[in-house]
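A single protein chain has been omitted; all remaining protein chains appear in their positions.
The block that comes next holds chain A.
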Amino acid sequence: MSMKEKTKNIVLPLVSVFLGLLLGGIVMVAFKYDPIQGYLALIKGSLGNTFYIGETLRHATPLILVALGFSVARSAGFFNIGVAGQVIFGWLFSIIVALQFAGLPKLFLVPLSLVAGIAAGAIWAGIAGVLRAYFGTSEVIVTIMLNYSALYLSNYAIRQILTEGDDATPKIAKNASLRWQTLTEATNYSTIHMGLVIAILMCVVIMILMQKTTIGFELRAVGLNPFASEYAGMSAKKNIILAMVISGGLAGLGGAMEGLGNFQNIFIMSSVPSTGFDGMAVALLAGGQPLGILFSGLLFGALKVGSVSMPMASGVPTEVVDIVIASIIFFVGAGYLLRYIMERLEKHKAVSATIVLSETARKEGE
């Protein structure tokens, strides 16, 4: 890969974010609000004091894990749109285990609950993987449907099995919680928890897995060309299922963060949690690079948490804040479009050279 290509991978997300902030600013001006005040409130509300920093880090934690999950499937050529459903399942089962085995010491209970969350997400995504591998069904359709199934199964389980008609489970015991008192107090009682360490660790693990191991090589090879990799002796079926299982496991782990770290219980939800789709945006912004996901996850966390304080601190109403955040996300999602435009501009300069380049760019993007 050329140096130029690498520069582009870094410049593009930054341009996306900048354009999004610019459009958001224009929207605020158009509605006669001061964009500087608005963005100042956004920054203060996300990084202004230890409490908000804690909240930002907490919000970023599941996003990073979900984005990692999404990007693993993406490298293998699948669009796992079902991360939201896998988040719910991971969340649900981590809470079930935490409540069932509440008597265990923390040293066992926390890992056990986390593993339950990972397994639940992995199995849920695995269904789509198996269907894809053996029957060629579209994983997009199947995972969308599994989102709804997960949502309603979870709501049913909470109301009928875990409680007697209540709309939230009891809180988990202290020895199943990911929160750490010292950290909580240091951030002025924010909801930050140790899941952040797990998320950072997973970034490194996935980076090594995808770049340095045979498993990662096979997954990427299947993504680039399933027929060629089959011809080279790799099992496409095995790799399809493996990609979805790893992807779902990470999303499930993200869900466990919401359960064991943030909320400490699970409750009836009227729609799938936004963590799923936000996580996909995080992965797209980072172009699927684990290190990039860490940063874009933090950026998204800051945007989401900061936007909550904007109406109070700057007078910009919630609705306009939503437009501002949406326009940033829009440009983030439009990264592909920007990449395309940049390539077209280059083509004017050197037509023949760019054909090779855009081919690599396309593969890089995947």
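What we mean here is this: a residue touches a chain if its C-beta (ideal position, glycine included) is under 8 Å from a C-beta of that chain, and two chains touch if they have at least 3 such contacts; residues count from 1.
In this section, contacts and distances are computed from a predicted model.
Participant: Per UniProt, what's the omitted chain called: "Fe-S cluster assembly protein SufB", "BMP family ABC transporter substrate-binding protein", "RNA polymerase sigma-70 factor, ECF subfamily" or "MoxR-like ATPase"?
Facilitator: From the listed options "Fe-S cluster assembly protein SufB", "BMP family ABC transporter substrate-binding protein", "RNA polymerase sigma-70 factor, ECF subfamily" or "MoxR-like ATPase", the omitted chain resolves to "BMP family ABC transporter substrate-binding protein".
Participant: Touching the hidden chain in the complete assembly: which of A:V140, A:A168, A:A236 or A:M342 does that?
Facilitator: Only one listed residue reaches the unshown chain, and that is A:A168.
Participant: Among A:I268, A:A326 or A:M342, which one is in touch with the chain left out?
Facilitator: Candidates A:I268, A:A326 or A:M342; residue touching the omitted chain: A:I268.
Participant: From the list A:T191, A:S229 or A:S247, which touches the chain that is not on show?
Facilitator: Within the whole complex, the residue contacting the unshown chain is A:T191.
Participant: In the whole complex, what residues of chain A lie against the chain that is missing from view?
Facilitator: These residues touch the chain not displayed: 6-7, 9-11, 14, 17-18, 34, 36-37, 39-40, 43, 45, 49, 51, 55, 59, 155, 159, 165-168, 171, 189-191, 258, 262-263, 265, 267-271, 273-274, 291-292, 295, 305, 308-309, 311-313, 315, 318, 322.
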